[in-house]
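With one protein chain withheld, the remaining protein chains of the complex are depicted in position.
Per-chain residue numbering starts at 1, and chain names A and B are given in the order in which the chains are listed.
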Amino acid sequence: MSSQINVTINGFQLEIEKGKTILDAANKAGIIIPTLCYHKDLCIAGNCRVCVVEVAGQKRLAAACATPCEEEMEIHSNSLKVRNSRKHIIELLLSEHNSDCTKCYKNGNCELQELASEYKIMTQDFLRLAPLKNYTIDQFSPSIVKDDSKCIRCQRCVRTCAEMQGVNALTVAYKGDEMKIATFFEKAMNDVICTNCGQCVNHCPTGALVEHNYIEEVWDAISDPQKHVVVQTAPAIRVGLGEELGLEVGERVTGKMVSALKRLGFNSVLDTDFTADLTIIEEGTELLNRLRKVLAEKDDQVKLPLATSCSPGWIKYVEHMYPEFLEHLSTCKSPQQMFGALVKTYYAKANKIDPDKIVSVSIMPCTAKKFEANRPEMHDSGFRDVDYVLTTRELAIMIKQAGINFAKLPDAKYDRLMGESTGAGAIFGATGGVMEAALRTAYELVTGREVPFKNLNIIPVRGMEGVKEAGIKIDHPLKEWSFLDGIELKCAVAHGLVNAKKVMDAVKNGTSDYHFIEIMACPGGCLGGGGQPIPTSPEIRQKRTEAIYAEDKNMPLRKSHENPEVLKIYQDYLGEPLGAKSHLLLHTKYTPRDRF
Amino acid sequence: MDPVQDLIKNLASQHGRNRTNLLPILQGVVEQEKYLSEHSMIEIARELDMPAADVYGTATFYSFLEYQKMGTYIIRVCKTITCSMKGKNQILLTIENMLKIGMGETTPDGKFSLLQTNCLGWCHKAPAMLINNEVYTELTPESVRDILTQYLKK
Partner (left out) sequence: MVAATYQLKRADFIFKNDNDWKKILDKSLKKPSQELINELMSSELKGRGGAGFPTGLKWKLTAEYRSDKKYVICNADEGEPGTFKDREILSEVPYKVLTAMAVCAHVVGSQEGFIYLRGEYKFLAPELTKVIGEFEHYCKEAGLNFSVKIFLGSGAYICGEETALFESMEGKRGEPRNKPPYPTSFGYLGKATVVNNVETLAHAFTIFKYGAKKFYDLGVQYSRGSKLFSVSGDTPKPGIYELELGMSLQDFVAEFGDGDTKAVQVGGASGFLVPRKRFEKTTIGYRGKLTGISLPTGGSMMLFNSSRSMYNVLDNYLDFFREESCGQCTPCRVGCQQLHSGIKAVKRGEKPAQYLNKLLKLTETMQLTAKCGLGQSVANSFSSIVENFREEMIY
């Protein structure tokens, strides 16, 4: 029984698995069929109709993305009929689209623009419909700007928000000529259950959904001689930035990135990986404390499992969807916010700089970090802890604006204080990374031995499966931790909020016995974040993941508790993990929000 | 519990709490309240355990599921071809003059809203209109005045 069938595309014969679409067959044959509503991460919509092809014997054209191949199918993707239709459809989309490209943030990185250019749509014969619709731009969110006049209604954002994130902040509303993508009652994105994760931005083919950018504000700060501008870079930037600047997907550009930031004029280039290591110490201690309270002291006020709190999209998701579980969240701020709080205190003090003059900028793979930095509670340094958050894409724009030839840059090293990191901090950028880093430290703390995995690589928590589970049995712990003897520490790791929901529902229903769960809002973790280079796909995220683990492998230190600057900060400034100062600067609380 | 919540709970118990029951519930609320307020949609979302945005997206697809406040009597005049040919505009003018409202508006006392709608399926007896679920056909300015007079007395 063969499940292979034969088709021809443009005269080229090939065998393909039954059930595959015409688009799959074309890909296999090396024939490019343009698409817009199609995205590898999402279910098939078949609504833009750009991918139509001619199938011999059929009166109408078929959408290649939505039509399964059949035995002996004869497909033409470049016939006169197809070309004319495709051109018409692109013209139609342009007529309904605000095609003032030179004023668009996505100019040069827009799939519709690319198609228009490819098909040389030189005239604007059809009536312009976009100006008639009186759309206003929603820029109330610190993270995301939504401009309906640029929307082509491919529904990629809606599918992303529903299928990948399970948030459903966006929906398709109205019908006919009024049909559009809307939030509940067309409220501002900031006023609905949007988690600011930015996956919609990452999946939008045009400029309808973009990050709220702060490029000019950062340039202004850099140009202000009165200001001391400090920049921190998240773990996932160094494996994504290169894509935006003409390098291969998955190329590690840590050294070049540091060089570029220095050339942009930042006074100090520091590493969020440092506070990632610090997070491990704080959160690891928190985990062990909770374990002690629950298991040894039988304190039923203390909640397990403990959930990570690095991902601000995840935090806002819990606040909306599981407000009754806020106590499960680690009170640790995210590495970005720990960093921000320390820059204007510890760093300022050590370098004898007036914290008022410090502008703290972070480069994040994330749009939710913009919202996080904007939270009213994030002022523990006495100032706004992080002033501006730029995405990987915004940094790339600045590098281009500065005329820096990124590919030719020499490598440079991070500045000190708060520039030292370990492999454990680096893997924060991948799903499972926080878990792995935490286990490397916690296990050693408890047993005095390294985690029982070859080369410290805790493989069960790595990879692209939506929900991963792992257990580590603790044998012969140090005396202080004897209550953990023989206990299997149960962990779950989820990425993408739709997977987070699975874990949380298991916790809610009492069908799980996890001690510790790591959740990242975005697919693949931060490396697949909403602020990372566009496009994204499972393959791209896989390559970035490999780069992250390569980064870890090549680090001389791979355990957070061995980071010398981390040891130093406890010695010089913080005192002890979960101490009073830590509590003030490094920990936070959460706000219950409504689900509807 | 407010009356809308009560209504929605009852509707959900009557029809069920699956997504397949959404339309009947939306219709039930519109029947009672004449429109779907933000509050009703949120309560429906809560009751059916589904995203509020999806309730909104679904409701706004259907012409009869109003999401703006409507009068007690919603007048829907058919504007499709045969009714247009047979004097729909005269009917509209008559109503507008009589009730002193324009298309899409509601009388200040909240009694009447005036809307146009697509083919009602009474082309052989054009022009036609619906007042809530009641059909009126072969309308003339005179007959419309009579009909509205009856409603005004209600």
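In this text, contacts are C-beta pairs under 8 Å (C-beta built on N, C-alpha and C of every residue); 3 or more make two chains touch, one makes a residue touch a chain.
On a predicted model such as this, the values are computed, not experimentally measured, just so you know.
Of the candidate positions A:Ile5, A:Leu23, A:Ile75 or A:Ile89, contact with the unshown chain belongs to A:Ile89. Within the set B:Val77, B:Leu120 or B:Leu148, the residue that contacts the chain not displayed is B:Leu120. When the full complex is taken into account, the listed residue touching the unshown chain is A:Val172, out of A:Ile144, A:Val172, A:Val192 or A:Leu329.
Shown as candidates are B:Asn21, B:Thr72, B:Gln90 or B:Ser143; the residue that touches the absent chain is B:Asn21. Within the entire complex, the positions of subunit A that touch the omitted partner chain are 44-50, 52, 60-61, 63, 66-68, 81, 84-85, 88-89, 92-93, 95-96, 125-127, 129, 152-153, 155, 172, 174-179.
The missing chain lies against subunit B, touching residues 18-24, 26-27, 57-58, 61-65, 79-82, 84-85, 117-126, 130, 133-135.
Basically, only the chains that are shown with their structure count from here on.
Here the CA centre of subunit A is 44 Å from the CA centre of subunit B.
Contacts from subunit A toward subunit B in the complex involve residues 162, 167-175, 182-185, 192-193, 595-596. On the subunit B side of its complex with subunit A, the touching residues are 38, 41-42, 45-46, 51-57, 60-61, 67.
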